[in-house]
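Removed: one protein chain of the complex. Kept in place: all other protein chains.
Should a chain be cited, it is by its letter among A, B and C, assigned in written order, with residues numbered from 1 in that chain.
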Amino acid sequence: MNTAPLFVIIPLGTAFLVSLVGKYYKRSSDVFSNVACCILLGLSFYTLSIIRNIPTHLLVYKIGGWAPPVGISMVIDSLSVFMLVTVNLIAFLVTVYSVDYMNKYTDKWKFYTLFMLMLTGMNGVIITGDLFNMFVFLEIASIASYALVAFGTESEELEASFKYAVMGSVASSFILLGIAVLYSYTSTLNMADMALSLTAKGPAKILPFVSVLFLMGFGLKAALVPFHAWLPDAHPSAPAPISAMLSGVLIKSLGVYALARILFNVFGVTDVILSILMFLGALSMLVGVFLAVGQWDFKRLLAYHSISQIGYVVLGIGLGSPLGICGGLFHLFNHSIFKSLLFLNSGAIVYSVGTRDLHAMGGLREKMPVTANTSLVASMSIAGIPPFNGFFSKLIIIFACVQSGHFGYAFWAVVGSVLTLASFMKVQRYAFFGALGKKRQDVKEVPLAMQISMAILAVICLVASTLVLPAFSDFVTSAAAVLSGGKEYANLVSGAFK
Amino acid sequence: MAAYFLCLVLFSIGLYCVLRKRNLIKIVVGLGIIEYAVNLFFALVGYRARGRAPILSADQVISNMVDPIPQALVLTAIVIGLAVTALIVAIAIKIYEKYGTFDITKINKLKG
Amino acid sequence: MIEIYLLLLFMIVGAVIAVEVKDLLSSVVAVGAVGLGLSMAFLVLKAPDLAITQLVVEILCLIILIRATIKKDLPFSTSGRWVFNTTFTLLFISIFLTFAYFSLKNLPPFGSAVMRVAKTYVDQGLAKTGAANIVTAIILDYRAYDTLGEATVLFTAVIGVLTVVRRIGRKTGKGQDAA
Partner (left out) sequence: MQRNVEPGMTLIVKTITRLTVGLILLFGIYIVLHGHLSPGGGFAGGVIIALSFVHLMLAFGKDVALKKLSAGVASLLESFGALMFLSIAVLGYIGGCFFLNFFMNKGLPFHLFSAGIIPLCNIAISLKVGAGLCAIFTALVLLNKTDT
């Protein structure tokens, strides 16, 4: 049984169902969403095991029975399944967390409907093999996230959402324009077919223009530095579970994944594109962390760190060597884990204490032990302290920089890492250690479901380090092989169509 | 070629409006112009000289049709544009309700 | 093919007016004119489906925008570094246009679409799907998955609008928690 369509059908059906019945039966939206996310998580692991047992590591589904350049196809390869596991893992833990957290807001069913639609969009982008279809699902995820950022309907949230929506729409227009130019040139929309057609036509003068359009479009979605202005507003304004989803997976699946898939597998990268990617990555890495150090708003600080960490991912992928891509993807996975955890921690503090200002916290360790310990794990992980996963992925990226002779970038990556450490020492010092304020004596730990989801994420922070061991490293390396294989993807996929 | 370029000029006008105007409704107008330009670009790309509309008829044979794919894509893109516009206008009206103005320079609780 | 150039010029003039005019209502009406020009351009480009859809969507957009702008304030302010920012934006746009000009030369010339995949639709569309309108055959059969996505986008926007216009977003105080 081919599982590919289920990744779209299940969340989409759940969203429609929740919007029908959620208004009348309050608990049903909780139950439906959690069950759906749980099934999706199981399904992605099941797909992972299927993919490993197929010799070509490729699963193709022809929608409507039309053979691909004519119809739309779904393509799941190692990279897609890597992203599917990441997205659905975070989504499941976030829904568990939301059950209690979202009680603070009105109209919970709207939250769950939008959440499931956003998940539909991300899954759709990841599994599609068609360029225009990717755009459509990208828009679903984006529009759902615009609305989710404004979920609290306070003035700051609306303002952030407006900014995000305008920037996001401009980005989408750039992407759509790029697709139009590509369609005119190749007369097809299927990605594999397009790659073959581009190869057949020889070095195309149109590609630099389209690459720039896509870099601007997807770069905006991924919040790379010249295009990052919306992120520090939008991510802190959203409710904490949504911040975790946005920073954890949305900017990666819509930005980094889509960009890497198109640039590497459809266009075939050139040295110029790689150096642009590396430069943008390093720039984001440094600018993000410099802006983060001075922040006193906990969630805003985390948002700036998202820019910085996305910089690491793009730097790793931009190196173009197998080791670099491997490090970049591994860091992508790790970052979704620990950044989601940190945002959930910040949400827990908002839930119990009601503030995001680091000055107003202090000494929360004794009252909120689970939150404090999980956030300690996440902080050490993001700062790159040895036993945790963040250390290994950063190490691999730095090694890869040195290996391909980019000593400057390696140096800046180390500098960024040190500054990250400093910034998170500040967070730990002001939020959890120190003396407990007088007003904070009646602070309580958050409900059990929220604790559980934070604890699971913290455990994954530790367990994910084992992915560097040869026995488990296949998960990341096979995904990296898809990208470093370049246009090999086109031959494999079009072979599978027949 | 000239048609493509004029279409991109239209795109740039919209882009300029979004980047430089300081009024929420003007920004929405700019986004609308960008959408029109992209949709028009798609339709231009699919045109064939002396082509016919891609609708078959029972009593005549049509040989030279324009490309139907861009039309199908634009149909989707128009809907997406409408959806985005509706959402952004709703947010803008709500901002007006909170701040009493559409002027972006007076709406700055958030910084950079 | 002179009509299409005239329409394009009309749209550009309309767009400039919409961007530069001071009055918001006039601006919205001008952008409506651009949309109607687009609808006519679709007709000239032999896309009747698009012309109908663009026309009705334009009317709806116009009504929504006018509802939003009517009787609202229109102060315009220019921020401190106006000249610098405008110059920078114009520079960026002119670089973009120059780059585009040299790149677009490599596309197939206007009026000669390649139609490699589309040929299948035109030749076999009626026999395989039974729909005489090839565009409908594409959006509801060959690429129906896209249309599912499109319908979902609209659904998302509706839920999004209903979310954004809620009067109270957060519950405040302990008393309302139980409700």
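Couple of notes before you dig in:
The criterion applied here is as follows: contacts are C-beta pairs under 8 Å (C-beta built on N, C-alpha and C of every residue); 3 or more make two chains touch, one makes a residue touch a chain.
Every value quoted in this text rests on a predicted model; they were computed, and no experiment measured them.
The chain not shown here is in contact, across the full complex, with A, B, C.
Shown as candidates are B:A3, B:V38 or B:V89; the residue that touches the absent chain is B:V89. Not every partner is drawn; the one left out touches chain B at residues 53, 55-58, 75, 79, 86, 89-90, 93-94, 96-97. Residues 5, 9, 12-13, 16-17, 19-20, 61-65 are the ones on chain A that touch the missing chain. Touching residues on chain C toward the chain that is not drawn are 48-49, 51-53, 56-57, 59-60, 63-64, 67-68, 71, 126, 129-133, 135-137, 139-141, 144-145, 147-148, 150-152, 154-155, 157-158, 161-162, 165.
Heads up, the rule we're going with is that only the chains that are shown with their structure count from here on.
Top-ranked chain pair, ordered by C-beta pairs in contact, is B-C. One simple way to say how far apart two chains are is to compare their mean CA positions; for chain B and chain C this gives 2 Å. Chain A and chain B have Cα centroids separated by 28 Å. Contact with two or more other chains is made by residues 15, 45, 69-70, 73, 76, 80, 83-84, 87, 91-92, 94 of chain B.
Counting partner chains per residue, chain A has residues 132, 136, 139, 143, 146-147, 150, 153, 158, 161, 181, 184, 189 touching two or more of them. The touching residues of chain A, when paired with chain B in their complex, are 132, 136, 139, 143, 146-147, 150, 153, 155-156, 158-163, 165-166, 169-170, 172-173, 176-177, 180-181, 183-184, 189, 229, 232-233, 237. Note for the complex: chain B touches chain A at residues 11, 15, 18, 24, 27, 31, 34-35, 38, 41-42, 45, 69-70, 73, 76-77, 80, 83-84, 87-88, 91-92, 94-95, 98-99, 107, 109-110, 112. Of all residues in chain C, only 1, 4-5, 8-9, 11-12, 15-16, 18-19, 24, 27-28, 31, 34-35, 38, 41-42, 45-50, 53-54, 57, 60-61, 64-65, 68-69, 72-79, 85-86, 89-90, 93, 96-97, 100-101, 104-105, 107, 109-113, 115, 117-118, 121-122, 125-126, 132-135, 138-139, 143, 146-147, 149-150, 153-154, 156-157, 160-161, 164-165 touch chain B in the complex they form.
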